[in-house]
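Complex shown without one protein chain; remaining protein chains in place.
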Amino acid sequence: MAHAHTVKRYSGLMDWLTTVDHKKIGILYLLAGGFFFLVGGLEALLIRIQLIQPLNGFVDGQTFNELITMHGTTMIFLAAMPLIFAFMNAVVPLQIGARDVAFPFLNAVGFWTFFFGGLIVNVGWLYGGNPDAGWTNYAPLSTGFSGIGADYYAIGLQIAGIGTLVGGINFLVTIINMRAPGMTYMRMPMFTWTVFVTSFIILFAFPALAVGLVLISFDRLFDANFFNVAGGGNPVLWEHIFWIFGHPEVYILILPAFGIISEILPTFAKKRIFGYSSMIFATVLIAFLGFMVWVHHMFTVGLGPLGNALFSVSTMLIAVPTGIKIFNWIFTFWGGRIEFTTANLYALAFVPTFVMGGVTGVMLASPAADFQYHDSYFVVAHFHYVIVGGIVLGLFGGAHYWWPKMFGRKLSESLGKVTFVLFYTGFQLTFFVQHLLGLWGMPRRVYTYLPGQGWDNLNLVSTIGAFFMTAGTIVLLINIVLTTMKPKDQPADPWDGRTLEWTIPSPPQEYNFKQLPLVKSLDPLWEAKMKGEEVPAAEPLGPIHMPSPSILPFTMSVGLFIAGLGIMYANHDFVNQSVEKFFHSMIPVYAGLAIILISMFLRSVIDDHGYHIEVEELQKEV
Amino acid sequence: MSSHDHHGGALPAHPETATLEGKNKVLGFWLFLGGETVLFGTLFATFIALRNQVLDGKSGEELFSLAIVAAATILLLTSSLFSVLAVQAMNRQDVKGIQFWLAITVLFGAGFLGLEIYEFVHYVHEGHTIAANAFGSSFYALVGFHGAHVAFGLLWITLLIIQLSKKGLTTVTAPKVYVASLYWHFIDVVWVFIFTVVYLMGKVG
Partner (left out) sequence: MANHEQVQSSERIKRGPAHEGPRNHFIAFGISMALTLLAFVAVATPEFGNTFKVGFIIILALIQAFVQLAFWMHMKDRGHIFPIVGLATGFFVFLTALFMAVKLLWW
């Protein structure tokens, strides 16, 4: 039954541009997300340097606005999201015992659209005029008063958002249709569960953002009146649409971090996760409630007592499932044989830090109190406790945990602990004092402040903390470089793990599983090890069908990139005459669209037969 | 499991979901339609929020012609039925039948799109543009997005008809036919809400 198709296999750069292998795409996401993480971190450092003392002149107000906007936008959309997608790609198919994702080609499309969208958001660093209306891009500031930066934001995120949506659908179908025999929903690892739920949130939240960004673009490029009061529009509409997307986005980010923690803790406590089914219940409940709380970002808009009270209650409700999770984690390491590996340090630090962010969240959920906290550094402290203390700690922990599986090399444990101490100390120094700054009245998003208001010392402390975090990140980079120079010597199961990804070599072969595993319980590897067996195979050895590599995802995204830049510059004046003739027209837009349509056409008419890895080849690779 | 085990031989009863690839495609497309529901839902919410903001422009009550809307509705609704008949032909493994019904689907869809373009041109002459007022902005955003979906669907289904004559009905082309018909039905369902919320409610005032 196996037809041998000859297929062109690339090497070097072309291999990375054409790959449809989820493990390689995971590494691409890790590289690109890591790069944007460094860019966003640098922006944060510049912000903190400006605020180190009152009336500082390190950057001017406009640059400061661009820095805070780009810091927020980059960290949320271009660093945290792709880093989560990196682990989704690298781990989920392995955890459910699948050879691939459901749509390998679309997976590559997702990565490249994210990457080129991210480039558009950042193109202002080269040509000037960055987004400067805050990461929330509120109208009418963004529609009536921002320069071309707001176009970079709207078009860039639009393109990156396509990639995210495609990725979400891909993982939903992968998890629904491609689980190994015996892997029921109630036997899926927690990380897979959280990715499953997160993908649902992506599916239902990102279209709202897409519409919002289209409306912003129409207002800016075609003089539409969605948010223009003089034309009958309503700027608050943008706030609603943005937060209808924006609050679920918070859970898109944090749920996979919860999942990573729920993998690390059981492994290093040598105990099964406590309250597995209540964990799933809590995850689904958080996702559901997440769509009904967006107004808590807008209490001070003045929607009246009914609206505010309703959304205040729904917000506080979220504390219940989150509390369930916190207690489950505590009971997981309660009485366990805890190993203090670097990954586990991040996981253990995550729990109390996230509780702090959650508690200030409940404080903010009370409208009466929120009128005091709103737009102060208290809010900045709150969401950095959730995002850095939650998501970033989770991602760093996940990186240390899955690095051997992704690369076949283990990150240095001692350097890892140095990073942890520097980063965690720096984090607390930077953000704990911001609670106090906020309570003492310091507003957020101001580029400087007057002396003598009692804010000087704490701002200095906060900036010192930022330098600690920077030092920690630099040590992590050194760690990564040193590790990359070491040989690939890691065994399949370096951490004495519990789930299926640890049953196959590190890094896995391109087909992941020679024979699909037969799953009989949660934690199948641990179960097998306890019985002194191996995880049984569900099928005899046979030829494995693989999808062919393709350059089309890359060309499609390049087409989107060109069309996106073109539509922004179509209304733009240029000094150079010949440049003017080309760019001040719709030519680039049509050229970009043509590239996209031709790529889609080729994808549709050329059947991808893929190729087979034959049994002899599989046996050779033992 | 491979996508071409059934070449040459008889197709299974449900060729669209006979392979894992086909099953993935159909499920993935359904989930995509869930996302599309939110996309159109947000556009509907925007329209409902802004539909009375006409300023000194013309309102829907003055602009809309129910005759044209009714004609467009009948065209799209009927084309949706024809795409059902295309899937019925697929169940009989009748390639010519699929092509025939899909071609008529495209024909009626093009008629719908033509009416819509005629309507838009007429409105622009009446001063009802995207920049005129918030009602105009939200009207063109919602109805235009739907029209763009129709236009994309026409291109897609046309390409499918050509592919069917080149490749015939296989376990690779069958999911494409099924999914395209789902897409076309979905567009029709969205139109049901557009003619109700935009045009009929606009007429009611």
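Chains here go by letter, A and B, matching the order in which they are written, and residues are numbered from 1 within each.
Criterion: a contact is a pair of C-beta atoms (placed from the backbone, for glycine too) under 8 Å apart; a residue touches a chain by one contact, two chains touch by 3 or more.
On a predicted model such as this, the values are computed, not experimentally measured, just so you know.
S.K.: Decide which residue listed in A:57, A:302 or A:487 touches the omitted chain of the complex.
M.R.: With A:57, A:302 or A:487 as choices, the missing chain is touched by A:302.
S.K.: Of the residues B:18, B:54 or B:113, which one touches the chain left out of the display?
M.R.: Checking each option in B:18, B:54 or B:113, the one touching the absent chain turns out to be B:18.
S.K.: For the chain that's not shown, point to the residue among A:17, A:52, A:221 or A:236 touching it.
M.R.: Missing-chain contact among the listed residues: A:236.
S.K.: Which listed residue, B:34, B:144 or B:168, touches the chain dropped from view?
M.R.: Going through B:34, B:144 or B:168 one by one, B:34 is the residue touching the chain not shown.
S.K.: Even though one chain is hidden, which residues of chain A still touch it in the full complex?
M.R.: 172, 176, 200, 203-205, 208, 234, 236-237, 240-241, 244, 291-292, 295, 302-304, 307
S.K.: Residue-wise, where is chain B in contact with the chain that is not depicted?
M.R.: Within chain B, the residues touching the omitted chain are 1, 5, 10, 12-14, 17-20, 27, 30-31, 33-38, 40-42, 44-46, 48-49, 66, 70, 73-74, 77-78, 80-81, 84-85, 88, 91, 182, 185-186, 188-189, 192-193, 195-197, 200-201, 203-205.
FYI, only the chains that are shown with their structure count from here on.
S.K.: How many angstrom between the C-alpha centroids of chain B and chain A?
M.R.: Once rounded, the distance between the two centres reads 33 Å.
S.K.: Per the contact definition, I'd like the list of chain A residues that touch chain B in the complex.
M.R.: It is residues 1-3, 102-103, 165, 169-170, 172-173, 176-178, 203-208, 210-212, 214-215, 218-219, 222-226, 228, 231-234, 237, 241, 244, 545, 601, 604-605, 607-610, 612 of chain A that touch chain B.
S.K.: Per the contact definition, I'd like the list of chain B residues that touch chain A in the complex.
M.R.: Residues in contact with chain A: 1-5, 20, 23-24, 27-28, 31-32, 34-36, 38-39, 42-43, 46, 49-50, 53-55, 130-138, 140-141, 159, 163, 166-167, 172, 176.
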